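Structure below; questions to follow.
Removed from the display is one protein chain of the complex; every other protein chain stays in position.
And now, chain A:
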Amino acid sequence: MDGLLFSDLTVWSMDWTLLILLVVPTVVHGNPTVTVRTGSGPPVGSNQHPNSVPLSEDTQTTTEVREVVVEEVMMTGMLNPSHYPARRAATVVQHYLNTRYGSPYRWIFLSKVHSGSAEDVAEMRKYQLELTMQEIISNVSGQCSAELLFPGGEGQSAPQVQASCEGLLQSNTTAQEEAFYQQHRASNNMVSGNDIPDSYGHMEPNMKPFWHLGGVASSFIMLRESNESTLYNMAQVANFTQLETEKDQLRVNYHVLLHEMISQEIIHWKLLVTWSPEQGVQVLQTELQPKCHNCEAPPNTTN
């Protein structure tokens, strides 16, 4: 009986195994049903009444419009270095450093936020940050400690920044700056340019220092205009025109396009900039250009 049982079982299980082995390949390469299907996210197309925020002053239409923005809760305490509050504040430090140290051969960008904290101090918001900044022409990086104060209340005054960096300003730009200065200070050959970079991201090599200078000069505006709900970059030098050198300063008129990330707006500014190796970059005048809604090219542009 046992012997018969065993052999029957063996044959039987071998048959099953054979069947399974035949079946498995086809099933495995067929169409599996994917398990995760139910979402418990917010209901699609719900009719909840949105939060609304009062109109900003520069709206030009007469119909009622709304900026539907979630009131951003101001973070206090330790900040997550990869989250936006630290990044926005760090970008303000970047603008500050460029106003202090930038030149046609020195342009600084935020590389990394290591740590940060924020707190309410009287009516103001105070940030402390540990950052790595990078000077992008020489590719030298440095560690920076910074403190910012965003003013509270209604008045739109600029944030106050203090920063100290190690190793960031190592690159020796003296020779290049001096050469650039000497090349352009004489009156007989005023330089101008436009669309820097162009649509393809290109620029002539001799335009690059003017691009850097435009970026540094824009930092004065970007610093002044920054708050906890902005993130500015210079998108392009639309055009620049060199003017006569005065008091040993190179003078340049710029029209720049700034990109403000949180609104995604492109904002036009004109600025009058002076520079020399000794005096550094100074911005004498700034003028916000009006946004021209009706200046758009007609539709049906052919490709």
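Basically, a contact is a pair of C-beta atoms (placed from the backbone, for glycine too) under 8 Å apart; a residue touches a chain by one contact, two chains touch by 3 or more; residues count from 1.
Operating definition for what follows: contacts and distances are computed from a predicted model.
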item	value
Options "EF-hand domain-containing protein", "TAFII28-like protein domain-containing protein", "Carboxypeptidase O" or "SWR1-complex protein 4": UniProt name of the undisplayed chain	"Carboxypeptidase O"
Hidden-chain contact residue, picked from the options A:77, A:153 or A:201	A:201
Which residue of A:112, A:126, A:224 or A:270 touches the chain not shown here	A:112
Listed residues A:176, A:236, A:249 or A:286, member touching the removed chain	A:236
Touching residues (missing chain, whole complex) on chain A	5, 8-9, 12-13, 16-17, 20, 23-24, 27-32, 34, 36-46, 48, 50-51, 59-63, 65-70, 72, 80, 82-84, 87, 91, 109-110, 112, 136, 194-195, 197-205, 233-236, 257, 259, 261-266, 291, 293-297, 299-301, 303
